[in-house]
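The complex appears here without one of its protein chains, the remainder shown in place.
After this line comes chain A, so read on.
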Amino acid sequence: MKKLVNIDKIEELVKDGDRILVGGFGATGSPLTILDKIARTNVKDLEIVSNNLGENGQGLHKVFVAGQIKKAVGSFFTINREAVMAWSRGELEIELLPQGTLAEAIRAGGAGIGGFYTKTAVGTELSKGKEIREIDGERYVFEKAIRGNVAVIKAAKADKLGNLTYYATARNFNPMMATAADIVIAEVDEIVDELDPEIIVTPHLYVDYIVQTGYKKERGAYVESR
C-alpha cells in the first residue's frame, strides 16, 4: 500500500510558513497523532485553519504551546485561553469566521469555486470591509474560498487505495479539508482490505498519505495507545 507512511514522513511534508487545514471539532475528529508529530518538529510560522485550537491540552494545543503557530483561522478560540492571551500580546494573529462560513469556504476551495455569497454575518463586525451584494432582495457578504498547502485529517477507516469513511460526529470538517489542500494526510483508526463503495465518504483520489493513529478511546477520552 503506497499511501501508507510512517509518522516520521510528516517531517518532510510540513514546511515553515505552510497553511495547514486541520480537521476536528475540539479533539473530536482531530488527527492527534499527526499533530503530536508536528509539535515535535522544528517547523514554524504555520497558519492553521481549524475550528479551534485543540482541546484539553490535546491536538493543536500542543502545536500552539510549541510556538509554531503564527496565525489561526477558525470560528471559536475563546476556549483556548493561552491562545487568547497570545493574541492579546500580539503574538498570534487570529481571523474569525462564522462556523458555517469556515466550512463552506473550505468546501469551495476544494471544488474550484473562488468564493461565495452568504447571508451569515451581514450587518455584523465579521462582515466589515467585505463586499455586500443584494440578491433577490436579501443582503449577502462575499467570502473567499480557503485552500491549504497541507491538510491533516482524521478518518475512521481507510482501504488500500485511501478511500475513507468517518465515524459519528468525528466527521465534521474532515471531508471538506480532504479536498482543499495540495497535500492531504489522513490519520485513520483502521486500515482494511476493502470498503463498501456505498459507504465511502472521501474517495481515494483526494488522499495522498495515510498514517495509522497512535490513539485509542478509553473511558470517554482519547489516549495514546503506545
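Just so we're on the same page, a contact is a pair of C-beta atoms (placed from the backbone, for glycine too) under 8 Å apart; a residue touches a chain by one contact, two chains touch by 3 or more; residues count from 1.
By our rule, contacts and distances are computed from a predicted model.
For the chain that is left out, the UniProt protein name among "FAD-dependent oxidoreductase", "Carbohydrate ABC transporter permease", "4Fe-4S dicluster domain-containing protein" or "Succinyl-CoA--3-ketoacid-CoA transferase" is "Succinyl-CoA--3-ketoacid-CoA transferase".
Contact with the undisplayed chain is limited, among A:Leu13, A:Ala39, A:Val63 or A:Ala103, to A:Ala103.
Residues of chain A in touch with the missing chain: 25-29, 51-52, 55, 75-79, 83-84, 87-88, 94, 96-104, 106-107, 118-126, 139, 166-176, 201, 217, 219-222.
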